[in-house]
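Removed: one protein chain of the complex. Kept in place: all other protein chains.
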Amino acid sequence: MKKRYLALMLLLSTFLFGAKADSSIWGNNLLSNILEYDKEGSLHMGHYFTVIQSTYIQPMLLFVLIVIPLAFAAHYFIVGPKVFSHSGKSIMVFSLFKRINHALAAISFMVIIPTGIIMIFGDFFGGGAFVRFCKGAHAIASPLFMISVIPMLLTWMKRMIFSPKDDIRWLKIVGGYLSKEKKPIPAGMFNMGQKIYFWFVTLGGLVMIATSVILYLVDFELGIFTSMGLSQIDVLRISALTHNIIGIFIVAMFMVHIYMSVFAIKDAYKSMIDGTIPEEEVKILHSSYYKELQEKGEV
Amino acid sequence: MANTWGYGAMTNSLGDIQNAKAIIIFGANPAVNHPVGFQHFLKAQERNNAQMIVVDPVFTKTAAKADIYVRIRPGTDIAFMYGMLHLIFKNGWEDEDFINDRVYAMDDIKAEAAKWTPEKVSDVTGVPAEKLIQVTKLYASAGVGTLIWAMGLTQHSIGSSNTRLAPILQLALGNMGKEGGGTNILRGHDNVQGATDMGCLSDTLPGYYGLSEGSWKYFASSWGVDFEWLQGRFKSSEWMGKKGFTLARWWAGAINGKDGNDQIHNAGTGLKNLFVMGNGITSIAQQAKVKEGLDNLDMLVLCDPFVNEAAILTDKQDDVFILPAATQFETSGTVVATNRSVQWRTKVVDPLYESKTDQWIMFELAKRLGFYDEFTAGMKIKENKKDFTWPEDATDEIARIIKTIGLTGWTAKRVKSHTENWHMFDQISGRGYGKMKGEYYGLPWPCWTEKHSGSPVLYNTDRSVAEGGMGFRNRFGLEHDGTNLLAEDGSAPKDSFIEGGYPEINKDNIEKVLGITLTEDEKAKIGKNWKVDKSNIIVEKCMEKGLAPYGNAKARAKVWTFPDQIPMHREPLHSPRADLVKEFPSYEDKSNHFRVDTKYISKQTEQEWVKDFPINLVTGRLVNMNGAGMENRASKYLAALSPEMFCQIHPDLAGKYGIRDKSMMWIHSPEGTKIKVKAKYSFSVSEDRIFIPFHFAGHFQGEDLTHKFPAGTAPYASGESANTVTNYGYDIVTQIPETKGGLCRIEYAKEEA
Partner (left out) sequence: MGEFARLNFYCDEHRCINCDGCSVACAEAHELPEYISRRKVITMNEGIENMEYSLSIACMHCTDAPCQQVCPVDCFYIRADGIVLHDKDKCIGCAYCLYACPFGAPQFPLDGAFGTKGVMDKCTMCAGGPEETNSHEERELYGQNRISEGKVPVCAAMCSTKALLVGDSAKISDIYRERILSKGHGAKTQPYGWDVAYGKKL
C-alpha cells in the first residue's frame, strides 16, 4: 500500500516537475513579466494585487466577521426567532441523495471556511506549522466541495429559478424576518434568500474552484488566457484577488445561512438531517410551495 | 604564426587588450569561452572607446557586445582578410616603415590582395561590400588594434593559411609589438599553452625543439640518459625523427587502412594500444571513425576524474581500463596561461577516494615498463640529488632545459613567489610593484635568465631586451631569393648594441656579432648555439649587450616550404558553393600526412556535396561546458543550464523542413552518419546554417548508450556528440580537423510513441 502511494506520489510529482521544466513564470515569460510590471498599457495587476491584498482584504473580512454577528444578535434579541413545532405533522422535502449531497458540501465548508479565515489572518496566528496545516486542510477539503457542488447545482437548479411574483414581494418584506407575526410569506420551495445564497455558493463556488486550481498549480499556461493577452502571472494575480474577494462574500453568506437554519428559524437545520419540514413551517414560510402541494393533494 | 615570426603564441595578453583602440575578432567567442578574460574587452570598450568588430558565422554572445557584427560564410576568412588588405593598400592605410623594416614579401600579399575587390569578397564571403569597407576603415584608422582568434579560424582545411594571413594583416597595419595590438590567440582550455610548450604534439620535442638528431642528443644529455638507449626505444633510428599520429587522426592508425579507410605509414603495423590522459576524445571530429578506431584497439586505457565517454562509445568488451585520475585541485605544479605566463597552483585537498595524481600514474607506469630511473633522472641533475621533490624539481628541470622559448627564468622558486604576491602586479600591464618591481606577472616567456623580467608583449622594440623587448626571430635563414631577411636599421629593441637586424647567436658568430672576446673557459663551456647552450653563456652575453639571443629578423609573409607560399583562399572540402569550388579548389591529396594519407581535392570533388547537403554546419561551445563536457555534465548545476543536446536553427529554415521548436530533428552528414537532437529556434543563426554545441556524448546516432556507464557514474546530461556529423577534412599543415565549415542535411524526426 505504502509502495503504491509512493509510486502515485512520484508519478504526480514528475508530472508537476515536467510542467516546471518549461516554466511560464520563472522561465520564458519571466522577462516580459518583469518588463510589463506596472508599465503604461499593462493591466497594473501587480500593483493592484499588492494594494488590495495588503490593505483591503483583512479589513473586509474583519468587517464581515464583526458586523454580521452583531446584526444577528440584534435580530435575535429584538425580533427573536421563529419557532415551529417539530412534534406535529411534517412534510418530506429533501431526498436522501440531496441530503447526502448537502452534508458533503457542509462538511467541506466547515473545513474550508475556518481555514480560509485563518489563512487571511495568518499573521494573527503567527504563521508556521498551524497555518500551514490549515492551508493543507483547505486544499484537501476542497475536492469534497468540488464533487458536491455540481450535483447540487443540477438537482436544485429547477427550484432555484427566480419567480418574480413571489420573490419581489419576499424582498419587499425581507422575508418577514423583521416581524414577529406568523403570516404566510410569499415563497416557493425556496425563498428568495435561499435562492440568492444558492446561486452565490454554487456559481461562486465554481469560480472559487477554478481559481483555486490555478493558484494550486501556479506554473502552467492555458491557451485561453494567452489568447486573451493575459500573462500567467496576471492570471494568478487576478485569481488570487477573485478568490479572496468572493471568498469573503461566501463567508458572509455562509454565516447568514447558519444563523437562519440554527437560530432565526429554530431547529430548521433538522430538515437537512431527516429531510422533513414541519407542515406549519412550510405553510408560513413557503406559502406558494404549500399551495402547490395542496393542489397536488400531497398534504 | 611560428612560421611568420618565430613563435606561435598569443603575442600580448588579455589585460593588454584594454589598451586597444579597436578589436577585431575572427572565429572566437570569448564571452562564452573566456568569460573572465572578456572583461578586458568590455573595459577596452568602456575606457578606450575601443570599437569591437566580430567576424563570425554565428551571432554569438561576443557579437552581442560588438559594435559591428559581420556574418561571414564559414571558411572564407582569407577572402575577407584579403578584402581588408585590398582596401588598406588601395587607400594607403598600411604602415610603410614597419613593412619596410620588419616584414619580408609583403609585395606578394599586395599582389594577391589586388584581386580581392570588395565585390569579389562579398560574393565569396556573403558579407556586403559596404560592411567590409566600414570594418576596414574603422579598424585601419582606429590607431592600435588587436586581432583575436580561436578555433573558428584554425579548424579548417586552410587553417594554417588563416593563421598566417591574420598576422600579415596586423603586420600591414604595423600593429605588432605594440601595447594594445598584436595577434591574440585565445587558448581554449586550462594550461593548453603549457601543454604545447611541453611538447604534447606529435612533431616536436618539449619547447618546440624539432625531431632532428641534434635535438634528441641535447635532450638525452639534459635528461641524463644515453642517446643510444633512447634511440633503442624506437623501432629503428629513422623513426625517431618522424612525426607521429595526431589527436585528430589517431584512429586511422588503429583502423589501419581496413575497409577502404585512409592508408597509414606506421612501420607496417596499426596502433594497438591507446592511453588517454584527460582528453575528451569524444569531442574529436568524425566520431563514427573514433568509435571504429576504439573498437579496433587491443587495449584502451582511459585516465580521467570522470568516466571518459570513449569507454561508453566503444563496443569493445575486454581490455578497457578506466583509471581514476585526480583533478588539478588535488595536486600542485605550474600552469601556463594563454599569454605565456606561468602560475603556481597549490594543492587544495588530497586526492579523493581512490583517485591518483597524473604523475603518480605515470611514475607507476614507468616503473612497470622498466624505465623509471631514466624517466626521473633529469630532475636530480641540477643539484646532483639522490631523490627528487615533485613538482619543484620537475619545474626546475624544465627551466634548465628549455631555451627555445626562454623558460630559463621559470624556476620553481620564482614562479611560487609570483603567485604568492599576485596582488603586487598591475592588472593590465602585469608590471610588478614593491618587491616585485622589474618583473611581469607570471614571467611571460621568453624569460631569458633567472633575473629576466619576462616579456609581456612579443616583438616589442620600444623596450630593451632586459625589460622584455625583442625583434622578430631569425628562424628562416639570413636571406631568401637574394633578399635580406634580417631587420632593417632602426628596428632594434631599445638599448640594443646593434641598431638594425642581426642573426641568431651561436658559438661561431657570438664574438663577431656581439663584438666581444670569450675567455678560454667560456669557449670550453659554451654550447653550439643559443638553443642548446647549457651554460647559458650566449644568453647572458646577449643580455649584457641588449640583444635577443634569437636574433632580430623580418617577419615573413611568404613561407616557401608550405603548399601555399602565401595564404590563398581555398573552399572547404564540403562547400555550399559549387561554382567557387571550381575557382578555389582544395589542395592535392597528401600522402603520409602525420602517417596518414589524407584526401583533399578528391574528397572535394567526389560529388557535388551541396546538392544533397545544402546546409552549413557550425559547431561551437556553450558557456557552461568545455571540451567533451565530461566534468561539466557531471555537475548538476552546470548540466541544468543545458540539460540536453540541441541544435540552433533559424525558424524559417526549420519551417521548410516542418521542424517545430523543441521537436526532435535528424542531422545527416556527408560521411553517412547522423545525430538526433532537439531543435531550438534561434535568430543567432541565419537561414543557411545551423549551430550545434560539441560538449555532449553518451548517445550515438540516435541510440542511447548511457546504460553502459558503470553504476552511478552517468553524468546528469547526455546527448549526441556534434562530432558524429562533423565532416571529413584536415588542415594541410597541422592536420587540425575542419569542424567549422562542413555541410549537412536535416529532417524532422518523428517522436517514437
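Remarks
Lettered A and B in written order, each chain numbered from 1.
Here is the rule we use: a contact is a pair of C-beta atoms (placed from the backbone, for glycine too) under 8 Å apart; a residue touches a chain by one contact, two chains touch by 3 or more.
This is a predicted model, so every value here is computed, not measured.
Remark: the omitted chain is touched by one listed residue; of B:Leu14, B:Val32, B:Met81 or B:Ile675 this is B:Val32. Of the options A:Val93, A:Ile107 or A:Leu215, the residue whose C-beta touches the omitted chain is A:Leu215.
Screening B:Asp298, B:Asp350, B:Glu364 or B:Asp426 for touch with the missing chain picks out B:Asp426.
By the touch rule set out above, chain B reaches the unshown chain at residues 18-19, 31-32, 35-36, 38-39, 42-49, 59, 61-65, 69, 423-424, 426-429, 433-434, 623-624, 636-638, 640-641, 682-685. What chain A contributes to its contact with the hidden chain is residues 9, 12-13, 15-17, 20, 25-26, 30-31, 33-34, 37-38, 46, 49-50, 53-54, 119-123, 125-128, 131-132, 135-136, 139, 215-216, 218, 233, 236-237, 240.
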